[in-house]
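With one protein chain held back, the other chains of the complex are shown just where they sit.
Read from first to last, the chains carry the letters A, B and C; within each, the first residue is number 1.
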Amino acid sequence: MKVTQETQGTAAIFIVEGQVDLHTSPELRSQLRTALNSRSSPLVVDLNAVSFIDSSGLATLIEALKSVGSYGGKLRLCGLNPDVRKLFELARLNEVFDLRTSRAEACGP
Amino acid sequence: MKVTQETQGTAAIFIVEGQVDLHTSPELRSQLRTALNSRSSPLVVDLNAVSFIDSSGLATLIEALKSVGSYGGKLRLCGLNPDVRKLFELARLNEVFDLRTSRAEACGP
Amino acid sequence: MNEVRCTVPSDTAYLPMVRAMVTEGARLAGFDPETTHGILLAVTEAVTNVIRHAYGGEPDQRIDLLLGTRPEHFRLDIVDYGHFVDPSKIASRPLDDLRPGGLGVHLMKSIMDRVEYRPNAHGGTTLTLEKHAPAAKGSS
Partner (left out) sequence: MNEVRCTVPSDTAYLPMVRAMVTEGARLAGFDPETTHGILLAVTEAVTNVIRHAYGGEPDQRIDLLLGTRPEHFRLDIVDYGHFVDPSKIASRPLDDLRPGGLGVHLMKSIMDRVEYRPNAHGGTTLTLEKHAPAAKGSS
């Protein structure tokens, strides 16, 4: 897994690549933590280059969703391929998260 | 592994994809055999989509080279990626085979 | 003999290797990429649970994997030598209780045709995961 950070306007963008599992999700969590600590919004997580993500990845995103809510910020996800979308559906999280079709759309107002 | 056959002028082209090893090389051999039986020339083997090839793959190509020589025909290889080229060099077969840079060039006169 | 046996450490660093093995097992069984991906998810959740719950996160314990390879059918036994828990107590959280964690068992059961925990004679648990190929499902 590799996480690259970018900013666009007020948006803090996290581009995640590769496999997210219990081995790698702590690294994703600690990167999200910096943006949460500085109360950025929206937080955008681009999953387009993710080849695999498991429930530890979902846990990391749920944690971020709760944290961002605590200061009234927004978390948006984009780039979900069909396999990743299926996972969100199985966990009934597709309605809980704000899923956007493109990174541009996710960074908007 | 998957082998697709095409013809272009007198050339019989074999487009090989995937992994060539002792499990799959018999299939490559049997496909080459049909073109050898009808004394086609040139025989062109395009290795561009080959992700792995071992000495059983080389053995299959050496066999074809000898057969094609028996009726005065030509065998040409193209699309060797750096890993495949390295194998030919280690086996000192890069001078033995007619290695071409493109399929078009391999099909020419 | 069309079974592969593997022993890996209870270390999350080996999860990609387990998935690589399982991917090839699913390919030998003739599964499509979508079904294969589901199996990878279920197996990851299962092995992760062994590492966390059966071994309490200790990375140097032993996990045995027995992969059965026959056409249209995937089977993996995951054997640990750790802390045994009554299988009836192994369950995910309710889905509407939104909090991090507590989804693994639910995912395994949603994806696989069989998810069965059994105590081992020598201590620890064997978890069997099975999946039929989508096309073969109706006919079996």
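One rule holds for everything that comes next: contacts are C-beta pairs under 8 Å (C-beta built on N, C-alpha and C of every residue); 3 or more make two chains touch, one makes a residue touch a chain.
In this text the structure is predicted, and so the values were computed from the model without any measurement.
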item	value
Neighbouring shown chains of the undisplayed chain, as defined at the top	B, C
Which of C:27, C:83 or C:99 contacts the chain that the document leaves out	C:27
Residue numbers in chain C that touch the chain omitted from display	1-9, 11, 13-14, 16-17, 20-21, 23-25, 27-28, 60-62
Residue ranges of chain B at the interface with the undisplayed chain	19, 21-23, 52, 54-56, 58-60, 62-63, 66, 82-83, 86-87, 90-92, 96
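Everything that follows uses one rule, which is that only the chains that are shown with their structure count from here on.
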item	value
Rounded Å distance between chain A and chain B, as computed from the means of their C-alpha atoms	47
CA centroid of chain B to CA centroid of chain C, Å	42
Inter-centroid spacing, chain C versus chain A (mean Cα positions, whole Å)	26
Touching two or more other chains - residues of chain C	none
